[in-house]
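Below are the structure tokens for one structure; questions will follow.
With one protein chain held back, the other chains of the complex are shown just where they sit.
Let's turn to chain A:
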Amino acid sequence: MAESYRRSRWTNGLFVVPYLSVFLTLLVFPLGWGIWLSLNKVDLFGGERFIGLKNYARVLSDPIFGQAVKNTLIFVGVSVPTLVILGLFLALALNKTSKGSSFLRGLFFASSILSVTIVTLIWRIVFIPNDGLMSLIFEFFGWQPIGFLSTTGWSLFSVGVATVWWCIGLPMMLFLAALQQIPKDLYEAAALDNASRWRVLTRITLPSIKSTIMLVAIIQVVMQFQLFGQAQLMTNGGPAGSSRPIVMYIYEVGFLRWDIGLGAAASQILFLIILCAAMLQYWVSTRKEEVDA
């Protein structure tokens, strides 16, 4: 009896083999290999030599990496709350069954299906000096033109605007799905309870979609820490590295300077930063729930 039970357990395990093999080959193995590379001096065309944590020491003492981390933190710190708040606002505004709101939902989601090349092309046309849309608007009002893509401070801001425009579809859709799960009779009870619109939003709607807000925030933190394409194509990290994110630093070190070990070490640090940020958010949200319960 016991033996047949054991055998049946093995055969049951076969059902997860296809997924497990993909998981191990494409996720666990590259992660382990990346960690191994970060502990070696690796040349793309040469061999590898174990050097311990020296790559980490090098990357942490590199002022360009420090600047990239700072840029990325600022970018995430501004773009994620913007995406969450704007996505929520759009979802609340478009949570209706009218044809107009269906059209607008489609319109706001449409940007998400564009490739980064198209998105950056559009926003370069908006921000480019002399003939860009912003420069025409500034000219119309007689204001001093701003080099959005070539001025320190503005360049990261411009990348952020393009990113929010590109990524707003997913948060909006997730919030819409969550809002539509809230039972209609809760709002009817609130109407009979004489609740103002603000009280309904803060005491009924937001608490009801709390877990989705956290989900959207974590997804966006993970996504925005990996900023690369927009910065590469719009500003090339400039001027003077003021819009260079961590992933771009990794790309430059690994694929332009061929210093794979250093790039791998920077990747592991980015991985740790993302992990910590996501865990922190998760911990804060679950701790709040425990207090509430």
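Everything that follows uses one rule, which is that contacts are C-beta pairs under 8 Å (C-beta built on N, C-alpha and C of every residue); 3 or more make two chains touch, one makes a residue touch a chain; residues count from 1.
Here is the rule we go by: contacts and distances are computed from a predicted model.
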Refer to UniProt and select, among "Carbohydrate ABC transporter ATP-binding protein, CUT1 family", "3-oxoacyl-ACP synthase", "Cation/acetate symporter ActP" or "Autoinducer 2 import system permease protein LsrD", the name of the complex member that is left out.
"Carbohydrate ABC transporter ATP-binding protein, CUT1 family"
Absent-chain contact - pick from A:K96, A:R199 or A:R257
A:R199
Which of these touches the unseen chain: A:S208, A:Q226, A:S242 or A:S285?
A:S208
Option touching the unshown chain, where A:L26, A:A93, A:I118 or A:A189 are the choices:
A:A189
Chain A residues touching the chain left out here are 183, 185-186, 188-196, 199, 203-204, 207-208, 210, 292-293
